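Mind looking over this structure? Questions follow.
Of the protein chains in this complex, one is absent; all others appear in place.
Chain naming follows the written order as A, B and C, and within any one chain the residues start at number 1.
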Amino acid sequence: MLGEGILKGLAETARNFFGSFVSKERLTTVQFPEERLPQPEAARNFPFLVYDGDDSQAGLRCVACQICEKECPPKCIFIQKSSDKKPDYIGKQQFYPAVFNIDVSVCMSCQICVEVCPFDAIEMDNAFELSTTDRFRGLLWSREQLAKPNSYFHNIHPATAAEVDERLAEAKARAEAKAKPTVAASTTSQPDSQTTTS
Amino acid sequence: MTTAPVKEATHDERAAGCGQDELLEIALGPHHPSTHGVFRMDVVLDGERVVKLKPVFGYLHRNHEKIAESASYLASMPYTDRLDYICSLTNNWAYALAVEKLAGLQVPERAEYIRVITAELTRLVNHTATIGFLTQEMGASGTPLMYAFREREKILDLFESLTGSRMMCNYMRFGGCRVELPAGWLEQTKKVVEEFPRFLDEYEQLLTGNEIFMARAQGVGILKKDLAIDAGVTGPMLRASGVNYDIRKVDKYGIYDRFDFKIPLGEHGDVYDRYMVRMLEMRESLKILHQALRDLPQGPLMDPKAKIRGFRPKPGEAYGRIEAPKGELGFYLISDGSPNPYRYRVRPPSLINLTVLEDMCRGYSIADTIVIFGTVDIVLGEVDR
Amino acid sequence: MTETMDQIFVLLKHRILAHSPVSVQPIFSAALSAIAILVVFATLFALTTILERKGLGRFQNRYGPNRVGPFGLLQPLADGLKSLTKEDIVPHSADGVVHMLAPIVLVVAAFLGYAVLPLGRNMTAINLDAGLLYFFAASSVVELAIFMAGWSSRNKYSLLGAMRAIAQMISYEVPLILSTITAVMAAGSLSTGAIVESQTGYSGIWPHWFVFTPWGFAGFVLFMIAGIAESNRSPFDLPEGESEIIAGYFVEYSGFKFALFFLGEYIGMFAICGLAITLFLGGWAAPFSFLTWAPSYFWFFAKLLVLIAMLIWVRATLPRLRMDQLMNFAWKFMLPMALINLFAASTWHFTPPGAIRWIVGTILIAVPYLLLGRGLMQSNKLEKRTYRFAD
Partner (left out) sequence: MSFAIIAVFTVAGALAAMTLRNLVHCVLALVVAFTGLAGLYLQLGAQFVGFAQILVYVGAVAILIVFAMLLTQSHEPLAHLTVAPGWVTSSLVAVAVFVILAWSIRSSAVGARSIQPRPEITVRNIGDSLMSQFVVPLEVTGLLLTAALVGAVTIAMREQRMNR
């Protein structure tokens, strides 16, 4: 009969209309600035640099190996290696980034930099309300802006952070057990178990 | 029909038309609400009937393939997300499959299962979006689209908690998957899969029997079987024309031979069949999901041979293809032993399915053109690359 | 007391008129009515835009606008301010004068029809003898305005939209007018006031509305379908056809002129709904005899809101037809049905009251409906399909 399907459709929309007043299922809007959905732990947005200790610049884990710079698909990372060295968390003498810039307007949040980093120095942040009025300088983040403490990392990705800490502690213990600090030439031979880490 | 303010049609166009009527040439797009982004159709109309249609694309060309040839294998993975941005996980899979063939990597069983689960969820995401937009193009004021997106959101939430991103998942790696399932993910997925048929029923109630929908969809934009095969059309579009061709069955890539599912086939090859084939395919996907979620084994996620840094496959070539929601998605790679592929080529289903657009639209009205175009189901990111 | 409440606006008008000199009283009276109609329906327009958006939102599992003012009720104000402050863009090659005149003609023509709508007891602006004819004459000018808009913009999309709109409105005017004839026949008058008057009685508590007869019901449905098509609303919104021809005839309008098109469209829709109420739903008459204490204008506007809600509901549900299907529907279904309905109505009048005339009337309408519906489905080769599955 002509009109039957139309009536069925009308019944369906009516059900949704009245349902929207009684059931959360049928009123799915989250009114954003007031209501916020919890972010899943895996949520990622833009990278940041992890530092240990209190000094946000001296405690950076980054040793300026420039792997992330090379691997970054949109090439949004810019690193300048320092000329001098300073001890890292194990105590080895390492370079550090004199300049570490990320252009977040170019960054595509792919997390490749995190995966390739042998030092767990760069991690993904989940902050997303980052708008600025200056789209060039305002979105080019320097080392100072990128540095965030390990506690923050624990805060946003507790499971991953714990894993990373464990691994770093293990590496440190191994290094201490192996020998007294002789300035190691290379630390790039980190175990490959990191590949599955996020 | 044409009028004083309209530019006169050129001689050729007039010759192409029927009768003595003059033709109206309009550009649908690139700024048009129904062109799925920045697509343009140069349409020659006789009244409202399409006489000629020339698809114009390239507005979204991003040089994906050339960039991939100068980047490492891994660095192209997030770019594949952005090909067909509705279904990034199947893109990941197709690319990973090609690289795995090239490098001879073995994917552990658990990772294969997770790939199947995510791919079928992606199929649901894609088909809900497609039919939602299709009804929008038929002029429904957003209601079916909103219902479709309501369900799609639930799956995107799953993606986010698994991969960290709703659309740009970047989840699969050469030789496995990137991260283990988060706690509770499996249960949540089971719940979503359990509830999904309710949405499909609702949708069928709302649209499938609707006379206006039937009038707009049946007998419109017929794609003949032979033409579909000749043009290399794949995916739901091909199956709606009645060709039994699904790479999940043909290639049995991954572990698809372990699942019990069927391939819905259309008969007329019109808009309605393309819509229904997608609806039925979603139900089949749910069957696969049920089985995969039930059988998901424990085990490692990555092939231990796989390397993230310093990945250099030995020289050779490989073509990996999967049944993406839109059709056959293939990646062709040549390695010269360096960290970058020597040649990188995508076989995008969207672009190749689009080639029959003019044949489908000729003779139908401009309103049909929009609907037919909607059932081709393209994403400009994949067409233009 | 109820009497005063019912007639309060009429009394108020007389009070005001009493203070003016006799010579200008007719003009003054007309001006007062016109101002009242303008204010009331423009407010209703503002209210409807927000109700429609909120209603559509609810149909679509979302809230709809709720940011401006309490519950978003000030949204129309914000929209109005926005459209007022926006730049008024006239395309370079447009025909300036016609381009400017089109929205004005549209709104004026849309408002003209209200002069004969009885908004309450004794509340018809001018009670014309040929009121219905006047209404259709006024609304036929809308087509011209739409053509002016579409043609003067010099845009292919707007021209397509205008051509669609005119073709559609002319086609649907025929069943629209034919379906009203039944009510005219029953009331024996073309005057809207008299038509309402003939529906004000009650049997027990049940009203004598025309919609509660087989032909009246069919007439009402036909009238509403044709009316939706006349006011270019979904599912007959082809002239706007957002997904196809973007916005149709007003694609080149911006700022306040654009708002005027919206105003005209909604005003036209209210007028059609108001006429449907007048013709079939008993005008300002209360739905039950024990509810007559409420003022008559209350009932009119209550019914109007119900019809508007129905239109929103329909809009939320249905996809849009195609041009040729629209025409087919008008000429192959609506027109024969309207004629058959006319026949059924006249049969009704010449059959003695009782069960028999109900049966005859129902059969006379239901059988052709089923046959025509079947024919329409078959001529378009519409069918439920089954699908085969391959392994």
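Here is the rule we go by: a residue touches a chain if its C-beta (ideal position, glycine included) is under 8 Å from a C-beta of that chain, and two chains touch if they have at least 3 such contacts.
The structure presented is a predicted model; accordingly, all values stated were derived computationally and were not measured.
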item: From C:A94, C:M163 or C:L178, residue that would touch the chain that is not displayed; value: C:M163
item: Omitted-chain contact residue, chosen from C:F45, C:F111 or C:W151; value: C:W151
item: Sole residue of C:V107, C:M123 or C:L190 that reaches the chain not shown, by the stated touch rule; value: C:L190
item: Contact with the hidden chain (one of C:V141, C:A294, C:L339 or C:M377); value: C:V141
item: In subunit C, positions touching the absent partner; value: 95, 98, 128-130, 133-134, 136-138, 140-141, 143-144, 147-148, 151, 163, 166, 170, 173, 188-190
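The definition used in the following text is that only the chains that are shown with their structure count from here on.
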item: Distance from the mean Cα position of subunit B to that of subunit A, given in whole angstrom; value: 30
item: Centre-to-centre distance between subunit C and subunit A (centres being mean Cα positions), rounded to whole Å; value: 57
item: For subunit B paired with subunit C, centre-to-centre distance based on mean C-alpha positions, whole Å; value: 43
item: Contacts with 2+ other chains: residues of subunit C; value: 59-62, 316-318, 377
item: Junction residues of subunit A - those touching two or more other chains; value: 2-3, 6, 9, 12-13, 16, 28
item: Complex contacts: residues of subunit B adjacent to subunit C; value: 1, 3, 5-6, 24, 26, 32-34, 48, 135-143, 146-147, 150, 206-207, 209-216, 218-219, 244, 249, 262-268, 272-273, 276-277, 280, 365-368, 370
item: Touching residues on subunit C, where the partner in the complex is subunit B; value: 56, 59-62, 93, 151, 154, 156-157, 159-160, 163, 234-235, 237-238, 241-246, 315-325, 377, 380-385, 387-391
item: Complex interface listing, subunit C residues touching subunit A; value: 55, 58-63, 66, 313-314, 316-318, 333, 369-370, 372-374, 376-377
